[in-house]
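Report on the following structure.
Yeah, one chain of the complex is gone here, protein chain that is, but the others are all in their spots.
Take a look at subunit A:
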Amino acid sequence: MASITMDNLHKVYTGGVRAVTGINLDIADGEMIVLVGPSGCGKSTLLRMVAGLETISEGTLHIGERVVNNLEPADRDIAMVFQNYALYPHMTVFNNLAYGLKNRGFSKAEIDRRVRDAAEMLEIGAFLDRKPRQLSGGQRQRVAMGRALVREPAAFLFDEPLSNLDAKLRVQMRVEIRQLQKRLATTSLYVTHDQLEALTMADRLVVLNGGQIEQVGTPMDVYSRPATTFVAGFIGSPAMNMLPADYLRSTQASDNLAHLPQAADLIGIRPEDLALETPGDGDLSLTGKLLLLEPAGAESHLHLKFDGLHENMIIRLPHVPSVIEGQALSFTVRRDNLHPFDGATGKRVS
């Protein structure tokens, strides 16, 4: 058990590519932090820097009380779960789990006890004598988890561990990993590009873009108050609609917009914050033409074209309305559901 402190971490590759720039992050003992961002945002690089698989170009990294910048991966007291599981194909499941313990000189009895405990916890006890290729994707995932567990490390590092699983299994493993992590209360750093995984699993969420932190916060914080237009567009599906403030000012009653800061020239509206108009509901009213109705079972996504707006807007309704494409529809939105941004800097203004 340990906290992890990143102090101004930089990663510059030979050739000058800057993968990670100036990361400051304090991870409390037992906390589950999810690093999320698009491909190439530096999230995996950052994780690998913590693991010791990439060198740290600048800054200091603490795990617990120790500065670990120059320690080998084996000496950092961490365990990692890889995207492709990285199970040793020529060893049985038992030996896969035992390998790290053997290397550290644990006694045979202790190895046996720990492996069996982990196997029981992950329900892979029946497969201990099998080779990895004889296991299904979900079982391999469990073995990879088991290999991390048996070591009882100070921190778990997860590098997109669920992205090779099918959708159903992914949801199931997501729940299991989170439950396990809560039960063991082991500090965890989890990398994913899947925003749903990020929102559901994190104690705190770190949104990365271009090697920098865009926002850190609890999932609901990040969702309800995105700090930048990037976060607003990345977290939430469908993505947040962005309208020029001028468009709203020209079409809406001015007192509805009075609370918005002058600097805000871009207004974000979540698709689910727009409601089909019923009188007396909401503050602002928008009318557009329905381009496409996408029914998605319990909900539906409406793509609308608004006069004078270049981009289409997406609206999410908790039901499938009986409307036809081409029809003009009016929507309302409450004024505290408007997210004001400065279009030039991309930052939220308050």
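By our rule, contacts are C-beta pairs under 8 Å (C-beta built on N, C-alpha and C of every residue); 3 or more make two chains touch, one makes a residue touch a chain; residues count from 1.
We adopt the following convention: contacts and distances are computed from a predicted model.
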| item | value |
| --- | --- |
| "Ferredoxin", "Cysteine desulfurase", "FMN reductase" or "sn-glycerol-3-phosphate transport system permease protein UgpA" - which is the UniProt name of the missing chain | "sn-glycerol-3-phosphate transport system permease protein UgpA" |
| Given A:Pro73, A:Gly125, A:Gly138 or A:Pro244, the one touching the chain that is not displayed | A:Pro73 |
| Touching the absent chain when the full complex is considered, from A:Gly22, A:Gly100, A:Gly210 or A:Gly343 | A:Gly100 |
| Contacts of subunit A with the absent chain, listed as residue ranges | 51-53, 72-74, 78-80, 82-84, 86, 88-90, 99-100, 103-104, 131, 133, 147, 151 |
